[in-house]
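A protein chain is absent from this complex, but the other protein chains hold their places.
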Amino acid sequence: MIKAGIVGGTGYTGVELLRILSQHPEVKLTAITSRKEAGMPVADLFSSLRGHVDLAFSDTSTYDLTQCDVVFYATPHGVAMADAPKLTAAGVRIIDLAADFRLQDVATFEKWYKLPHTCPDLLKVAAYGLVELNRDALKKARIVGNPGCYPTTMQLGFYPLLKAGVVDASHLIADCKSGVSGAGRKAEMGLLLTEAGDNFKAYSVPGHRHTPETLAQLQRMTSDKVGLLFAAHLVPMIRGMHSTLYARLKDATISTDALQSLFVNAYKDEPFIDVMPFGSHPETRSTRASNMLRIALHRPDVDGKPGDTVIVLVVQDNLVKGAAGQAVQCMNLMFGLPEITGLMHVPVLP
Amino acid sequence: MIKAGIVGGTGYTGVELLRILSQHPEVKLTAITSRKEAGMPVADLFSSLRGHVDLAFSDTSTYDLTQCDVVFYATPHGVAMADAPKLTAAGVRIIDLAADFRLQDVATFEKWYKLPHTCPDLLKVAAYGLVELNRDALKKARIVGNPGCYPTTMQLGFYPLLKAGVVDASHLIADCKSGVSGAGRKAEMGLLLTEAGDNFKAYSVPGHRHTPETLAQLQRMTSDKVGLLFAAHLVPMIRGMHSTLYARLKDATISTDALQSLFVNAYKDEPFIDVMPFGSHPETRSTRASNMLRIALHRPDVDGKPGDTVIVLVVQDNLVKGAAGQAVQCMNLMFGLPEITGLMHVPVLP
Amino acid sequence: MIKAGIVGGTGYTGVELLRILSQHPEVKLTAITSRKEAGMPVADLFSSLRGHVDLAFSDTSTYDLTQCDVVFYATPHGVAMADAPKLTAAGVRIIDLAADFRLQDVATFEKWYKLPHTCPDLLKVAAYGLVELNRDALKKARIVGNPGCYPTTMQLGFYPLLKAGVVDASHLIADCKSGVSGAGRKAEMGLLLTEAGDNFKAYSVPGHRHTPETLAQLQRMTSDKVGLLFAAHLVPMIRGMHSTLYARLKDATISTDALQSLFVNAYKDEPFIDVMPFGSHPETRSTRASNMLRIALHRPDVDGKPGDTVIVLVVQDNLVKGAAGQAVQCMNLMFGLPEITGLMHVPVLP
Partner (left out) sequence: MIKAGIVGGTGYTGVELLRILSQHPEVKLTAITSRKEAGMPVADLFSSLRGHVDLAFSDTSTYDLTQCDVVFYATPHGVAMADAPKLTAAGVRIIDLAADFRLQDVATFEKWYKLPHTCPDLLKVAAYGLVELNRDALKKARIVGNPGCYPTTMQLGFYPLLKAGVVDASHLIADCKSGVSGAGRKAEMGLLLTEAGDNFKAYSVPGHRHTPETLAQLQRMTSDKVGLLFAAHLVPMIRGMHSTLYARLKDATISTDALQSLFVNAYKDEPFIDVMPFGSHPETRSTRASNMLRIALHRPDVDGKPGDTVIVLVVQDNLVKGAAGQAVQCMNLMFGLPEITGLMHVPVLP
């Protein structure tokens, strides 16, 4: 059994890790820390876990995380890197669901997150946790920078197109929509049901932190210079993410079948990527509470002929494939387990 | 492996049965029927099942259900009883999620459901599927009348009080609230997001079909004459049921601890009933997508002293403990499996 | 024109007052105060008011409220009573949407609100703002204690029954459900869309602050001793309140027509109370954004005969008839305007 700890178990990625790991056949939860809630039984905070998780929150200062095989950080940016030197020295694997280890470029990290990076040397033993695109590196990583939720959809959606070099990489557009849980479990006015409910709006259009991470990863897929326009929107729903991606074909004579094949072939062996029939409209709830991500391709006609723009629709549960599920998928890979272990939940619909 | 069929797999109890049974370690799904959708792959209707359920809908007229060990009826009232004679003769167990076998009294059934009962003789091999209160009968039943969602909460909430004889059975009040999925998956104006969303209302206050079923079962718990006032309300949410039950104490000198103990003792060995600490406010989402039902007891003070009215709060997922999960719990019991088999999903929160 | 000021215009009752008063033909908004937001244009906080309200928030310490004819307090409890002596001395009318002037009994106020009452002598010039039941007192009042949202529904729902003396006043039950805006505009975890959405729960069942206020007013309607059990619930919707009231008839031989007539007669001249046909199920959205309150009566059969319990369903918009609209109705009355002035908005549906 893998002894797993969770630092920061009071947020939504935390409770989702608890839901998944408490049912994982190869994991024993050994510690959940929270400075603020130390001493409180986890199931008192999240009554959904009554009977499933018997642990109480411990204080990070007192609990010795080096007893774990792996520690998940479901914390604000900056926490994982503070612990990383000590834990990696002790042979503990780290999976950070925040941004500390997502960007290899320290200057970019510091610019966007307004924090000095405290262990830049550890970046070389860190791997970016998008399993489907980074398996080899992840197998030997000591530290995982788990991807952001938006970047997961943008990368998996653009990847087959960029790798095949069929689209103009310099003008990619990602119009993304997220459920409110993407903002985390925090008492902010804008996230109230009375503010976010029955309402829709864009946010962070001038610049979202997920842009540099996505740009860096997209650039790895092609030698063309990548340009990305990313607009995030808040949807009045709890979970779910829908990205509508636009890319212009370099050569509009490519057949639609050929485009669809790029996606089918790229993901045909992936247990958690579902390439739907051409022209489908995937809905976010079809992935609710599961680690599945679904993709569908469109290419609207212009003047009666297949146009020169490809539209890729990508849906996922932002808290699972976009966060906690992806993290567990990384863990499975790092510990030599079948990737699907403990992750084959059927989506909850309706 | 138990060979299971589902008749009427296109509604919400149907898709929920599919979600649960496709993950059940002792079940093999062998048939899902739908006259209207015959031939269509199930996963085309419910994209959440892509990769989990490979069956297509079959036509009831062509598929031979006697090949199953058990058949679940997730159909309108009247369908199960039409098939019951043939299937029970062939040794197939039936679990009907509609009302055909909930009421032993045929006249009451016919009055409330406006249907003649076509196999009243089979009622004697049928048992009412509220496992916690009817285990012995269910173990040997050939047919199960799976309880309605509201009746499940009302019975489990009133049971310890009625059994102990501490409340006035003649004036029970149940103010119940249900998510919209309780009305089923049907194209009705009143169930549109634009009609039921951001809205709240009572319905069927003059008389709800779940009343006679509940009355009949409550009456089994006490020799006092039972009277029940039941008001149903529609909540703008997808799943979840909350019943607020009011009962007046015969003798207000009983201690609050003694009342709480009635509940704790009644359910202390039940895997799917969670008696919360006195004074708790359970929330429906703490049971979302799980078979758990939670109960909390209140007794507001009057003039500074514990009053003479007990309030019982009961929550469940109306589609799981209130329907499909309960049905599978019955199946487990009928086939000698541990009751919790395939039913220990951690609730999905948020 | 009535010069009106609003203290505490940053909450939901504040913005609702702004919506109503900015369209009121006899009112000129002269000041909106907020310590925290002083200097900020109101329309920057509430973009819905762009083009309708040109004021900026002022600081209470600098703006002289004695220049107003009337000041509305959309503040936490305790603020209005601090200003009341000075303002009433200057001849300014006060309408407090908090609790400072709702209870004539100072001890009860201090017990429930944990605040010393700083101007108990002013209670004698204060009137309780439930217009339909207190017109004469309101016409000459210097100060109005605007009713709570729940109490409005409970009083108007029970009034015809208590006044006629036909029900057992000692065991009234009010099972009430409110949209989330009833909790105010404040950054609290439990009010997040991710926490309150797709969820239902009771709260404050052991004792809600609206109980003493309601009890005091109900007691004015009858010489019988009043007992009230009040359970509040949170509905995943923005606005709207639905109260389900249960009262037991003293004499079950009273005809249902006679009961309905009690309501029709009590409210036949009221512009903001709609007694619906017997057996109706009013929905909250039928009052959305309007000052209308709707009532419907039920009396379920028991053993085929009209039973001995009356159910009264009451709906309103908690922010309008339950708060800001009622306050403006009070203002109209105090200033000799027709009560409906500026309040005849058609409800917004869907």
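The first chain written gets the first letter, and so on, giving A, B and C; residue counts start at 1 in each chain.
Assume contacts are C-beta pairs under 8 Å (C-beta built on N, C-alpha and C of every residue); 3 or more make two chains touch, one makes a residue touch a chain.
This structure is a prediction, so every number in the text was calculated from the model and none was measured.
> Identify the residue among A:10, A:47 or A:284 that touches the chain left out of the display.
Counting the whole complex, the residue in contact with the absent chain is A:284.
> Out of A:124, A:171 or A:268, which is the one that touches the chain we can't see?
Touching the chain that is not displayed is residue A:171.
> Going by the contact rule already stated, which one of A:67, A:118, A:199 or A:265 would touch the omitted chain in the full complex?
In the full complex, the listed residue that touches the missing chain is A:199.
> Of the residues listed, C:210, C:239, C:298 or C:321, which one is in contact with the missing chain?
Checking the options C:210, C:239, C:298 or C:321, the one contacting the hidden chain is C:239.
> What residue numbers in chain B mark contact with the hidden partner chain?
12, 179-181, 185-189, 191-198, 236-238
> Name, in rising order, the residues on chain C that touch the hidden chain in the full complex.
Counting over the whole complex, chain C touches the hidden chain at residues 12, 15, 18-19, 22-23, 46-52, 181, 185, 197-198, 238-239, 274, 276, 282-283, 285-290, 292, 294, 344-350.
> In the full complex, which residues of chain A touch the absent chain?
171, 173, 175, 177, 179, 194-195, 197-203, 205-207, 227, 229, 231, 233, 235-240, 242, 244, 246, 248, 279, 281-285, 288, 298, 300-302, 307, 309, 311, 313, 315, 350
One rule holds for everything that comes next: only the chains that are shown with their structure count from here on.
> Where the CA atoms of chain A average out and where those of chain C average out, how many Å apart are those spots?
46
> How far is the middle of chain B from the middle of chain C, if each middle is the mean of its Cα atoms, in Å?
38
> Going by the contact rule already set, what residues in chain A reach two or more other chains?
If we look for residues of chain A contacting two or more partner chains, we find 12, 181, 185, 197-198, 238.
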